[in-house]
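Only one protein chain is missing; all other protein chains are in place.
For chain A:
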Amino acid sequence: MSSLPSRAAVTLWLAGLLIAALVLALRGEMATDLGRFMPDPGAEAGLPLDVDGGPGARQLLLAIEGGDAARRAAASDRLAEALRGDPAVAGIHNGRGAFDPEALEAILDLRYLLSPAVTPERFSRDHLDTAFAERRADLSSAVPAMPRELIPRDPTGELLELGERLRDPFGDATRGQHGVWTDPAGERALLVVRIAPEAAGLEEQTELLQRVDREFTALAADDLNLLQAGPPAIAVESRERIRAEVTAFSLAASLALAVLLLVVFRHPHPVWLAAIPLGSGILAGAAVVTLVFGHLHGIALAFGITVLGVALDYPLHLFAHAGRRAAARVAGELWPALVLGAGSTALVYALMAATSFPGMAQLGLFVLTGILVAAAVTRWVLPALLPRGARERGLPEPRLPLPSLRPRGQRAGLGLLLVAVIAALAVLLSRDPFPWNDQLTALNPVPEEAIALDRELRDALGLPDVRHLVLIRGESADAVLQAAHALDEPLEALRDAGAITGFDHPARILPDIVTQRERQAALPERDTLAEHVERAVRDHGFQAEAFTPFLDDVERSREMDPVTPDSLPDGPLRQALEPLLLAPGEHSAAGHEQAWIGQVLLRGLSDAGAVSQRLDARAPAGGAEIGLVDLRATTEAMVADFRTAALTRLALAALAVTALLWLLTRDPGRSLRIVTAVAAGLLLTTASLLLLGIELTLFHLIALMLVIGLGLDYAVFLGRPGAMEPDEARRTRRSVTLCALSTGLVFALLALSSLPVLRALGLTVALGVVFSYVAALLLARPVNPSPTPEAPGPGPGLLRSRKNPTP
């Protein structure tokens, strides 16, 4: 019969779960992109960047291998054809660069404003004469430089100038004998698929990748093989691998835990009840994070659940202590220790929650909420949920071998611990520089071969550097275009000097208005031009009226309004401009939401120093800001910054936790023992990782935070004042051992994972459990002398396990 308060607690708990579920169902949004987990590297560099992570983030790279060159080329063409209409595809490029008539018409229409070759000299008599001679040769040639039908409109060949720029802004690979892109060895046909902004989500990308696979299978080219690379392929594969591993791990861990608990308790109730505080904590944490941040990041959720594993200890303490006693009373007895353990752990994560690293803030808030909810559920809800029999008569005594410790043994152990800690400190201090690995790629779950393939295809396709780019920020599109136009000269100089092999920027597609006006001014008046044309026509045997379309076009171009990003027609021009020029609202530039952003893509960059030096030397034009961004260096610097901030916060947390412990226990000696035990566990774990030759990443740091939580839990419980009595000491020791055993088991399983992130977590926590447990055990205050005759022994500090203490 449940009491009124416990009934109220259960009602409150159920209502809370319902609200959390509602929040998640109505507002829940799971983010999976790294962009929302990390701070924006561009923003950190002072220049904002597209949220999608730099150039090429939405480019899927495909390679077809096997068969012979002709079959690969045919498959490349058919695959491109099949994918061309797909709504998720903004463009597909396989090396064939033909424009359709509409696109051609749009470019022809604007050619005199867009072509960099338009200067007054180009329309001088001499130049026109040369141009007409070339066009006359075209008419007799089997290989005309310009298609015959275009000659009347464009005898000076502006379209040829533009075509070079527009043909393939997305790739520059070798063209094989069958006219499609191949790798330098000619063994693979290459394609680039640009994913539409609307389909940038991981779900859409997964579906697109599957469609690409299906279309390729539909070609029924059994001897050919399709390879996928590029950020979308890597993102999708990472997710698949993480999902598969996590599913397998969860199953194995749940099974192992269930077996362990069944063996220890010989009763099914603890098995399912143990999951309730953890489950409630996860649900509450997810709901609170969703309410605060508007979405929940998948990475924060995954690591949050891992770190929240410490909440599994709380019900285990309850069950292990309960014995044949009423659970509610036991929960009340344990509550001070639970508050101490959960409260100090929550304090650590509260400090984490207050960082500028969005993912980490989510993780902190998630764990903070989860821990507090799990502790409260263990205290008030769990006892009420026990079936009546178990609630009244208690649970079977857990059966667990316990370490026995005599005072002498404990003293010797403490000595050993001291030596080990000093050695660990020596190891830590001897590492200079400390082996931090701040590259996020160190944690990439994708196998090395996939990364290598990506690099290979990227090189073969001549795609721009994904690490470096120049960003231009301006108040208007035209300001950005002016600044980009002014970069032509320094970039060409850099190309000539060999610092880069090529570049692309928005003004190469669409010049700024001033430049367009200059070009208009360079166009001769109709009468003047007609005179030149007439002469040339006579000299080369053209019909008198043959070039009227040319005269019309030039005259019209002189009067035209300059083209702006808004008035640019759909088609290849817009397609080429869009990735290079981002309007306000198309980027996530913190603090610069109203800015236009231009991206200058660099090819074959070999000397970043020279690029940045030359750009710095230039005064920004039109009030725009220009800067070279090294995405990897910025990311690494950000991770390092975060790490420093996290470590500072940890030091702060150590002080705060010490203060909290002292405040709550009002026992400086006990507080010191707890803090020492946690610190010793932490030091020994870190030193062991270093001795294993592991470079520490951000995720080792996350794992170490869990180790802190576990260490606190063990030390707090073993040091409870109530645990000084031999019976209670035995129960406490049993419960802590059970906790350590279960956590150690789960994370040892995780350490077997093939994914670096999971392996890092598993190994760190498994080691941490062992060291924290041993340290907490050795540093626990000696137990009072046993009043029972079964425990004969020298001295008052006797401590040993007994098989069957309850009658």
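The definition used in the following text is that a contact is a pair of C-beta atoms (placed from the backbone, for glycine too) under 8 Å apart; a residue touches a chain by one contact, two chains touch by 3 or more; residues count from 1.
Following the convention adopted for this analysis, contacts and distances are computed from a predicted model.
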| item | value |
| --- | --- |
| Chain not present in the shown complex, as UniProt names it (candidates "Segregation and condensation protein A", "Acyltransferase", "Xanthine dehydrogenase family protein subunit M" or "tRNA 2-thiouridine synthesizing protein D") | "Acyltransferase" |
| Candidate in contact with the missing chain, chosen from A:L24, A:I107 or A:I151 | A:I151 |
| Candidate in contact with the missing chain, chosen from A:R71, A:H127, A:R175 or A:R325 | A:R175 |
| Residues of chain A (touch criterion as defined above) contacting the omitted chain | 96, 98, 101, 137, 139-144, 147-149, 151-152, 175, 177-179, 541-543, 546 |
